[in-house]
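Below is one structure. I have some questions about it.
With one protein chain held back, the other chains of the complex are shown just where they sit.
Now for subunit A:
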Amino acid sequence: MAMVTIRRIETAADTLYKSQLIRGFCHLSTGQEAVGVGLETALTQEDKVITAYRSHGFTYLRKGSILPIVAELLGRKIGISGGKGGSMHMFTPNFFGGNGIVGAQVPLGAGIAFAQKYLGMKAATFVFYGDGAANQGQVFEAFNMAKLWELPAVFVCENNQYGMGTSAARSSANTDYYKRGDYIPGIKVNGMDVLAVHQAIAYAREWALTEHKGPLLLEMETYRYRGHSVSDPGVSYRSREEIQKVRSENDPITHLRERLLEAQILSEAELKDMEKAAKAEVDKTVKEAEESEQPDMKTFWTDVYVKGTEVPFLRGREPQETHFYRK
């Protein structure tokens, strides 16, 4: 149900972007739903997650509600970041975004794990990055410190085969991303199978916290049907046949459906009802979000600094648009 919801959110986002209600960047995770869902089912609320910008699904799973996410995409007041972040900058108490600079989230994630260890928490941080980010220097800097200081960080490479328009083979001298951790052991996981993802995450969590008390690397082999972002048709660097093949033979939602039917856990009718309900909920929420207000102008000036600790004033576009925080 979660996967269907995410897929529906992403589809809705695509439509909204095309009607220009969503602006800027919009990176959809259609096809990659199993990764986020398998992850969330294996985590506690104390565990933390951080990823880059293909993050709508993760945000939904860690927050649990659709409205603030869609509202944020539309730049509305009730958006999860008050309309001030947009697609790439959504956060929850146990989810640290939503980060726009490729690779920067990896040292940040190591830092979150550092804090967990420092504070004596029995929790781990799951640090996501893509095949495109896997060659960033700072990723290896983070690996080094995580291993050196035995941080409870599980690094997860979400390999969807393409870094924007560049295939893995064209960007990476070594495409076995699970091996790139060198002194950090790695496991390759079928990212299109939600149960495999769940098992891998559960195992990794146990490894990081109890067994080995240190970092682990997971590579989730997955695929995105859409382009890098909504403005990328996604077919200039790969064939439509390739996309179709994955969609028909390796779709994560289809996989789970088949499994549930085979094991007779749910019937076809029940599945259809669940899917219908998920889609209806998303559609209803999207409508509610579309009807909601834009942020109040005063929020233009809030949160530059922590409330109560602001600077005396900040300039606007011209001297007369200066905003004073204290009289």
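In this section, a contact is a pair of C-beta atoms (placed from the backbone, for glycine too) under 8 Å apart; a residue touches a chain by one contact, two chains touch by 3 or more; residues count from 1.
Just so it is clear, contacts and distances are computed from a predicted model.
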Missing subunit (named according to UniProt) among the choices "Pyruvate dehydrogenase E1 component subunit beta", "thioredoxin-dependent peroxiredoxin", "MIP18 family-like domain-containing protein" or "Transparent testa glabra 1": "Pyruvate dehydrogenase E1 component subunit beta"
Full-complex contact with the absent chain, from A:Phe58, A:Phe114, A:Phe128 or A:Tyr177: A:Phe114
Residue among A:Gln32, A:Asn99, A:Asn159 or A:Thr285 touching the omitted chain: A:Asn99
Where the missing chain touches subunit A, by residue: 48, 50, 79-85, 89-92, 96-97, 99-101, 104, 106-112, 114-116, 118-119, 137-138, 140-142, 144-145, 148-149, 299, 302-307, 309, 311-314, 319
